[in-house]
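Single-structure report; data block below.
One protein chain is absent from this view; the other protein chains keep their places.
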Amino acid sequence: MKLLTHKWVSVVLLWLFVIAVWQIAAGIYGPDIIPGPVATWNGAVELLEDGSLLSYIGISFYRVFVGWVLGSLIAIPLGLIIGRVAIVRVFAEPFLNFIRFIPPIAFITLFLVWFGIGEQSKIALIMYATLFIVMMNTLTGVLAVEEDKVRAARSLGASEWQILIYVVIPATVPYMFTGIRLAMGTSYMAIIGAEMIAANEGLGYLIWNSRLFFRTDWIFVGLICLGLIGFFTDRLVGLLGKKLLYRYGVVSSEPIRR
Amino acid sequence: MKLLTHKWVSVVLLWLFVIAVWQIAAGIYGPDIIPGPVATWNGAVELLEDGSLLSYIGISFYRVFVGWVLGSLIAIPLGLIIGRVAIVRVFAEPFLNFIRFIPPIAFITLFLVWFGIGEQSKIALIMYATLFIVMMNTLTGVLAVEEDKVRAARSLGASEWQILIYVVIPATVPYMFTGIRLAMGTSYMAIIGAEMIAANEGLGYLIWNSRLFFRTDWIFVGLICLGLIGFFTDRLVGLLGKKLLYRYGVVSSEPIRR
Amino acid sequence: GCGKQQPSEAAAGKLSLTIADTVSNPTFQVALTEGIFEKYNIDAKIATFATPAEGINALFINQVNAAYGADFPVLNAVSKGEYSIIASTGTGLSEQDAANWKLFVRDEVQSAADLKGRKVSNFRGTFVSYLWDKYLQQHGLTSDDVEIIGQGGFDESYVALKSGEIDAVWVTGATLIDKFASLPGVHQLTDMSQTEVRTGGEIIIPNALLEENAEGVKNFLRAIEEASQFIQENPERVADIMFEKVKQPRDMTLADLENVRWSLQFSEQAYETMNKQKDYMVAEGIIQQDFAVKDKLRLEALKEVLPERVTYEP
Amino acid sequence: MSLPAHVIEQQTITIAGLNKSYSTKQKGELHYIIQDVDLSIKGGEFFVLLGPSGCGKSTLLNMIAGFVAKTSGQLQVGGAEVRKPGQDRAVVFQQADASLFPWLNVRENVEFGLKMQKFAKARRKEISDHFIELVGLKGHETKLPRELSGGMKQRVQLARVLANDSHILLMDEPFGALDAMTRRSMQKELSQIWRQTKKTVIFVTHDIQEALILGQRIGIMTRGPSSNITHIYEVPFAYPRDPSSAPFLALEKQIQGHFEHEYSI
Partner (left out) sequence: MSLPAHVIEQQTITIAGLNKSYSTKQKGELHYIIQDVDLSIKGGEFFVLLGPSGCGKSTLLNMIAGFVAKTSGQLQVGGAEVRKPGQDRAVVFQQADASLFPWLNVRENVEFGLKMQKFAKARRKEISDHFIELVGLKGHETKLPRELSGGMKQRVQLARVLANDSHILLMDEPFGALDAMTRRSMQKELSQIWRQTKKTVIFVTHDIQEALILGQRIGIMTRGPSSNITHIYEVPFAYPRDPSSAPFLALEKQIQGHFEHEYSI
């Protein structure tokens, strides 16, 4: 038990178990339905040999990264404005509550029209996926700033602008960070949609295009890569947050459980 | 200002404003790219006349509803087990943190393979979209149950099983409810993916296939319907929660801000 | 699991079919709605997919037991397993059919030679890559001389061509051709009849189905033939059916019917066309295991139902 | 205080050489929270545990309750070693919000233990009626905890453990979160209830006045780490006690002096 709860041991055991179940399932259902670990590995090797898998990972990561960063950069000021200005909030909230049920993929055609078939439209789709979640979390954070902090600052002589810069923004940092981290998850989720738009490469392209040729092994390769880079970048962001934002109350690098 | 912050006035004003902007944009880009409110309305009428829009809404709603309910019903016990049993948690968490970056749409081919071309695969996709979010929230809730409550119950003579039933589950209700409500959003988002699987009806089908016919007005009709039913069912679930789960600490029916 | 047929039904010639269809094909929808399948003792279901390729994929997992598609996905499918081509749909092979694939280009492109260094659209999972290959070859260019942009739909191509993000795209379908033709700064450079490329369409089913219920398969072909006749005679009715079933706008259906008419057959040309495309696919690595197209043909049912239409001699 | 001898026996708490340590990050090195505690509390006694914040009062109480395992030493209740929580020992927690069940109303909270033990409904009602009245919550039976004030919540906790008929009450700063006036009236009532019901009580606090109002004996815990009980004061005054009487104030001053040198920021 002591040994089992030790993190690395258990993680390795878990993966061995998952792989075993997977292999058995593949044996039962056959490779077209469930490509087993070996078949998937072979598929991966095939893609690795000509370097395409690595370049796909690089390209998808780049798109996710840029879209996510830009989306967050836009979302944070918007969230701050919506949170601080009651009149804007009254207008924006019903709209946000309506639009949040519309998936990024629904915007493919429109984004194509607005941003063309190049990188822009793909990145815009990731931005869309990021935007609302960061905005909503920033907004929540702004509304959660303790009134006492604002009052204290005000009676210490801070102007409204100083209150925004020196109180509201730092107090909202943990919420922004949570939003940004959650948004990373949705960004990875949106990559398939983004790479449906005139893409010739990328993990989303791999997953989507492999459907046409019924290469379930490649679909598996794509899914696993997506999961893995998602997992590791999330950890990285978590650690960075803990290191850099400790002051602001970002104290845990554990994955957000929700 | 007083009048503006009054809810209904502001919501109506907001929509008038949105529609005006939309009409202007439509004028600039032309109906192929952005169908204006009038064109969209005409498209909606066309679909309404033979009853297909209503039946699409009904069908998509049914799929979302069934998948969401089933997904939640599976997710809650899983979340409880993962939360209560440390050894299961140690195994399950890395796996969950891996899989949460894989979007429902990536599973289209696989679910087609596993569940066929009927309703099952569509509902399974919605279930997948629901599953993790409800599971993660339930898990968070279980881990957040105050130790004092468990201790109190134990020294009042409750068995482990009674603690689960009479303490852990009721204490976790607000988290489950939050998870279920958030999952509703992702369920609506997943409907397009679900209805890519051999469907010839439903809002997702309408949105996706109208691309083939170049009917951007129908895409808009689909998106608006999706947003609206999402918005209203979310409100409904919120109100029901507040009414039925008040005891458990579900006290607000406001949309979840994140 | 809707694609499994009972042996007892086979004895009676009754056939349970799940057909992989695409949104814009009226044949099966009409046969179902007008009771033609029923008349031929066929219990048919239609599963609608966005593209033929996805429909054919559903064969592999026993979700459907009949599918149709153009040469490209069909060849891809038969290369992988126990499936047979039982007939050609008779579309796409004539010069007139080929002329329905138009090459639209930006005005900067006035001849094939101008395509050098330009961006051209490839509709993913279709024969268009083959078409580009042959077309460019014909004009002394190769695929390396252009930049190929993979695309997933004509709406994408339309927007991209309009904004100049691609310079050339092959388009088919009456409505789409009208739309593309009316784009400012865009003109039609040529059509496919000017190339050696033809692309047919075929119907494929699992071999097992032929063995178990040969009579049923014949009935299936008879039903298709009757539906094709009906479609030619009642275009308005077909447009209504298509709107009701899959929401294809009526004018679009009517315009397509003028050009695309199913007429079951199997000609020497159909075989040749497939053979050429197969060679290309093998060379490009799209098909991994080479095979002989003639081994994948099972034309006995068609020969019996429409003997005069089978002109191919092995 | 006239409990039968066997009952007193049964509720006696005997602690000898008790240790509790947590291993720190550097392996092997042990960090003692409490070390070598000796203590004996006899049935029916009101014992107060007084000590500075963080010294280990809660840890000791939790060990007696059976929530936390000891590292070594002897810890017996009624002659039997404590291994797990038992119905004989009930706990009143500091944070009522964390320990009451917010989805149950006052009556349901009070009846919780009885329900777990499958008492009949009528019997449950009878018992809960009695104790709800005893703690002065009659008329509030159907309110949810969130509709009560802090003082009322602590009364619910008290009624809950009394209804469960535990003989030993372990109370961990139960009035720490109340305002000064509510706290005073709760102290009075607890003292009354204790005298009526003859429970054994271990009451944790860091308020000297509170300790003197309530306790028969006051055990002083030293500052942590490795704290233990260095001194036990007997409080000879009759109940109810008057905090402004001279001997009370004298003893208060004496105990305060005891802490003075231990206390800076």
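Before moving on, here are some points about what is shown:
So that you can tell them apart, the chains are marked A, B, C and D in the order they are listed, and the count of residues begins at 1 in each.
As a convention for this text, a residue touches a chain if its C-beta (ideal position, glycine included) is under 8 Å from a C-beta of that chain, and two chains touch if they have at least 3 such contacts.
For clarity, every value in this text was computed on a predicted model and none was experimentally measured.
When you scan D:I13, D:M152 or D:L190 for touch with the missing chain, the hit is D:M152. Annotation for chain A: contacts to the undisplayed chain at residues 146, 148-149, 151-159, 162, 166-167, 170-171, 173, 247-249. Contact between chain D and the absent chain runs through residues 52-53, 136, 149, 151-152, 176, 179-182, 185, 205-210, 244, 249, 252-253, 259, 263, 265.
Assume only the chains that are shown with their structure count from here on.
Separation between the centroids of chain C and chain D, computed from CA atoms only, is 82 Å.
In whole angstrom, the spacing between the mean C-alpha positions of chain B and chain D is 47.
Mean C-alpha positions place chain A and chain C at a centre distance of 39 Å. Each of residues 32-33, 109, 113, 211, 214 in chain A touches at least two other chains. Counting partners per residue, chain C has 57, 61, 155, 159 as the residues that reach two or more other chains.
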